[in-house]
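Of the protein chains in this complex, one is absent; all others appear in place.
As written, the chains take the letters A and B, and residue 1 is the first residue of each chain.
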Amino acid sequence: MPHFANIAVSILFDGLAYAMFLFITSVGLSVTMGLMGFVNLAHGAFAMAGGYIVVSLTRSLGIDFVPALAISSVTIGVASIPFERFLYRRLYRSTDLEQVLLTIGLAFMAIATATYFYGPIPKSVPLPEWLQGDVNLGFRYFPSYRAFLIVLGAALIAILWYAFERTNIGAKIRAAVDNRRMAESVGINVDLLFTLTFAVGSGLAALGGGLAIQLFGLSPSFAVIYLVLFLIVVAVGGLGSLKGTLLAALVLGVFDTGGKYLLADAGGFFIYAVTVAVLLIKPAGFYGRE
Amino acid sequence: MTAALQVEGLNRAFGALPVTRDVNLTLERGARRALIGPNGAGKTTLVNLITGALKPNSGRVLLNGEDITTLSQAARARRGLARTFQINQLFRGLTVLENLCMTIGERDGNCNNMWRSAGAKRSVIDEAIDHLESLQLVDDALKLVRELPYGRQRLVEIAIALAQKPRVLLLDEPAAGVPSSESHLILDVVAALDPDIAVLIIEHDMDVVFRFAREITVLVQGAVLTHGTPAEIMNNAQVRDVYLGQDSHRGGQHG
Partner (left out) sequence: MDTTSRERARERAAEYLLRRHRFRPAEALPWLIAIAVYFIFPDRMTFGSQVLIMVMFALSLDLILGYAGIVTLGHAAFFGIGAYTVGLAAARLHWNEPISGLFAAAIMAGLVGFITGWFLLRYRGLTLLMLTLATAIMLQETGNLRSDISGGYDGLPGLTFDPLLGKFDYDLYGHTYYLYVLAVLAVVFYFVRRIVYSPFGQALTGIRENVRRMHAIGSPVHRRLVTVYTIAAAIAGVAGALFTQTNAYVTLTVFDFDNSAKVMVMLILGGTGRLYGAFLGAVVYMVLEDYFSKLSPTFWQFGIGLMLVLAVLFARRGVLGLFESAGQYFSERKKS
């Protein structure tokens, strides 16, 4: 392939993989913020926790990577429920600032705990054979792991889309995001709905955290460093929108990857410049409601 | 002579739902007009359009002959347009005195001053006390707004609007939420308003309307049904239909 096209394809592929990671981890945050208006800055900590569970499962218990991902997601999803019911619920009517402070406090506690048990040095996970090395997609070789990310992401998108658009529960969630009071008055149990979406969102975050290990390595500071990214995806995509989160993840993922490929040092700049540009024009994000 | 307030062809829709339809309204200087209509007729929306809290899809608003349609809420307020809200919008954590001083300070530019103490300009304080006095609120001057009973808070709401020295005053259900034992306080104030100010009052209570209004505008589903004097409105069959017909046919109104 001509050199330029080769680079373009690499950027798109890697960008797509990165976008899948961003989407999987951020979609839960977007829906919960859109549904309950709750600013949850501990979301990154859930992702980090999911990652560390995968590390423990694969390294200490010898469980395979993919099953470990599944176990970790479910565990964190379930574990997040008491947080929502007993802690977050008390602050639904509080100011943004108070929610920010509470959840940042929780994130700090989580980071300290992770540092205590795992240490600050980045961890990796043993991958199964089929996820290592490259896979031949006909015209070119691509890293297998990233191909896996893309396929997994696409599958999850399809499942989430179906759940959102075609099921009863999805309809209720969309209604509650649209107009919570109306939804309540029509008899939708918004509290239960929120616990459910929060659990699923946290579980997905944990999945994202597990997937991130191979991409970036996992250290306790993951919880805040990548939180910024998740927040950006959510803000740019629009709160409570599946479509928005996906579009934002794609745009930001590809731009960031492209920026780093082409302008190594200046690369990090782009994702923030794009964010500012989008928010100045559409403050509620691509598909947010104003 | 130029009207104090003129509304021409005002239109506003939320998505596919029209909430204000081709409204025309004129308030002469010193007008006393009531805006009535069934629930959901769009009365508050109209007030929001006039004050600039909402932008219209088309139409114009003129204040003393000046086109203010593109001006911000604050710019219109500075030109003499004041309003009260249906639910009190006060500075609840501050004293009644400070609520008034802030309003006067924003009006006369005192609030641009970053250097002297907020209590240093006597003219602001004197004027605040004068306003409070005329509404019998002086004894409450140093109390926090949130400590006052709702009826007195409602008076503070009106005091703030008056402290803006408006030429046009829009009152959105001034007696709403006030226990009947205290509503006379509000009504007396409304009755005693400066005759030079053009006043538009949204009201449901027909007794209040007939006591206060020299003209009435009836709004139904966002459009003006008719204007007239109280006598004309009382005898208007269409108006009766709107109010009585719906009650007897549908047992209530929403929309």
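Keep this in mind: contacts are C-beta pairs under 8 Å (C-beta built on N, C-alpha and C of every residue); 3 or more make two chains touch, one makes a residue touch a chain.
Because the structure is predicted, anything quoted here is derived from the model rather than measured.
S.K.: Which residue, B:118, B:206 or B:223, contacts the hidden chain when the whole complex is considered?
M.R.: Missing-chain contact among the listed residues: B:118.
S.K.: Using the document's definition of touch, tell me which of B:6, B:51, B:153 or B:217 contacts the absent chain.
M.R.: Within the whole complex, the residue contacting the unshown chain is B:51.
S.K.: Taking the entire complex into account, which one of A:135, A:215 or A:279 touches the absent chain?
M.R.: Result: among the candidates, A:279 touches the missing chain.
S.K.: For the chain not shown, which residue from A:64, A:98, A:134 or A:165 touches it across the whole complex?
M.R.: A:98
S.K.: Kindly note down the residues of subunit B that lie in touch with the hidden chain.
M.R.: Those residues of subunit B that touch the unshown chain are 51, 53, 72-78, 82-83, 85, 89-95, 97-98, 101-103, 105-107, 110-122, 124-126, 128-130, 132-133, 138, 141-142, 160, 164.
S.K.: What does the interface between subunit A and the hidden chain look like in terms of residue numbers?
M.R.: Residues touching the hidden chain, for subunit A, are 33, 39, 90-91, 94, 96-98, 100-102, 104-113, 115-116, 224, 228, 231-232, 234-236, 239, 265-266, 268-269, 272-273, 275-276, 279-280, 283-284.
The rule is simple: only the chains that are shown with their structure count from here on.
S.K.: Return the distance between the CA-based centres of subunit A and subunit B, expressed in whole Å.
M.R.: 48
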